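The other protein chains are all here in position, but one chain of the complex has been omitted.
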Amino acid sequence: MKRRTFINLFLGGSLVGTIGSFLYPVIRYLLPPKQSEAGVASVSAAKSGELAPNTSKIFKFGSTPGILINTQEGELRAFVAICTHLTCTVVYEGDSESLLCPCHNGRFDLSGNVISGPPPAPLEALEVKIVGEDIIVSRIS
Amino acid sequence: MKNLFQKLFAYFDSRLMLSTIGELAKKKTIPEHKHSFWYYFGGICLFLFIIQVITGILLLLYYKPTMDSAYESIQFIMSQVKFGWLIRSVHSWTANILIGAIFIHMFSAFFMKAYRPPRDLTWITGFFLLLLFMFFGFSGYLLPWNELSFFATRVGTDIAGTLPLIGKALKSFILGGPDVSGATITRFFWLHIAILPFFTLLFLGLHILLVQILGMSKPIGFPKAKVKEVPFFPNFILKDALGWMLILTLVGILCVFFPWELGKKADIFATTPLGIKPEWYFTFMFTTLKLVPAHFLFIEGELLAIFGFLIGGLIWLLVPYLDRKAAMEQKSPGFSLLGLIVLLYIIIMTALTYFHPNL
Partner (left out) sequence: MKKSISGLVIFLFFILFVPFHTLADGCIKCHKELENALKAPAEAFQMDVHQKYGLSCTSCHGGNPEQEDIDAKDDSFKGVPLRKDIPELCGSCHSDSLYMRKFNPNLRVDQMELYWTSQHGQLLKTGDIKVAVCTDCHGIHGILESSHPRSWIFPWNIPSTCGHCHSNKEYMKDYSISVYQAEDYKQSVHAHALLEKKDLSAPVCNDCHGNHGAAPPEVTSIGYVCRQCHPSASELFSESPHKEAFDELEISECEACHGNHKILPPSDEMLGTGEGAVCIECHDPESTAYKIATTIKDELDDFKSKMLNAENKLQRADKQGVEISEARFRLQEAHTTLIQVRNLTHSFSLDKIEEKIKEGTNVIAEVSEAGDSALKEAKFRKRGLIVATFFIFLLAIALLFKIKQIEKKIPQ
């Protein structure tokens, strides 16, 4: 093979390889990822009607757990579900209509205030809005 | 195969004058001398800009420009989108490398006195390109909406707000309100993907066209006979391409081993953390403002410094007309000294920001 042709082939081949190693990531990037949308600080916690009265649901709020409660009277409340004592995740107790931390039995009322137990501060409350079918929870602005 | 290629070429040639352009292109030469290494930097800037356009367009697919979603969309790109981490890190790293290359390109043109007429217009368009790219950097920096970028933007726009008469209105216009907010993200996004690209293409087009028409400037005192001229196609452009390959490798290594961090999401109610500073290419101005005494005679120190920069910028812009000696193809060491002082000032002030942050 002539030297010139070899060099040209070498150049062409390595050019194709380089372009390929750039095109591959770009094409993979363009294809839609599994989780279709970015998680947002305003999160759709549930669908309206999903929660029966006096029940709750834990949802993901950014990178922290949140808890959405449908009270006995049908009012929606939401809090950051992290106990202010030692950061365990709280649960809702229908019988006592309060939020309980299972670690040391810290108890919060439906405004997030501490009723009993070791927690030193109230739960962080979140804003709840109903937009169409979705219950949107966001940080209080 | 060759026949098909020839037919295609003939088709486009008859409509786009390809062969005429080809002839002109073959004539383009680059002078080769001991300083011609610096000629590469214009092409490097162009190459890096193209990378920014491509990665920017890709990021546009997943980025969301609102207070609630900006940070999260970047997090999404970094974690969920395939190779999102790569596209984002390339965009962030290349932005910084590009501005560095622009400074090198500008100073090499300055020291080689490439600004002397008839290349004064090239210099002027270049100056505006520097400004445009610094605005690109400033506007783009806010878009991930993390703690650092939020406060850096606030500090930067506060400085703009101190200008007499126009300061308050200017700051309000830039921010879209009294303070950095969701409206600011929208505005900066608008600037970053529409206004700045438009003007950049305009000025860049003019800049490159001028270089093609006027050819490369040779340093003063290099007679034509002594300097060898090499053809741009294919000699110089192959060497250009080699340089670009090295830069690509550098960017790749940076992105894999030093990925651009996500940071903490901006909280508009939080207090300013210690040690907030703008991106490195603004730090020389930032540190100047910190060091300047509070009052000089009856004028406020900061204001004096800002005016100093404005006047300095104006002088820098008009250097082609101020440097009479260079215009007459004579050595002008005075202006070389000026350039050296400016360069040293920028380097020292930038270094001070990082080595003595508590000034």
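By written order: A and B. Residues from 1 in each chain.
In the analysis below, a contact is a pair of C-beta atoms (placed from the backbone, for glycine too) under 8 Å apart; a residue touches a chain by one contact, two chains touch by 3 or more.
Just so it is clear, the model here is predicted, and its values are computed rather than measured.
Trainee: Touch partners of the unshown chain, restricted to the chains that are shown, please.
Mentor: Visible chains that the missing one touches: A, B.
Trainee: For the full complex, which residue in B:10, B:60, B:194 or B:238 touches the chain that was left out?
Mentor: Once the missing chain is taken into account, the touching residue is B:238.
Trainee: For the chain left off this view, which of A:48, A:72, A:96 or A:116 is in contact with it?
Mentor: A:116
Trainee: Determine and list the chain A residues touching the chain excluded from the picture.
Mentor: With respect to the unshown chain, the touching residues of chain A are 2-4, 7-8, 10-11, 13-15, 17-18, 20-22, 25, 60, 63-65, 82, 86-89, 102-105, 116-118, 120.
Trainee: For chain B, which residues lie in contact with the unshown chain of the complex?
Mentor: Within chain B, the residues that touch the unshown chain are 75, 78-79, 85-86, 89, 234-235, 238-239, 241-242, 245-246, 248-249, 252-253, 256-259, 262.
Basically, only the chains that are shown with their structure count from here on.
Trainee: Just curious, how far off is chain B from chain A if you go by their C-alpha centres, in Å?
Mentor: The mean C-alpha positions of chain A and chain B differ by 38 Å.
Trainee: Can you list the residues on chain B that touch chain A in the complex?
Mentor: Residues in contact with chain A: 58, 61-62, 64, 68-69, 71-73, 75-76, 80-84, 86-87, 245, 265.
Trainee: If you look only at chain A, which of its residues touch chain B in the complex?
Mentor: 18, 25-26, 28-31, 33-35, 37-42, 62, 138
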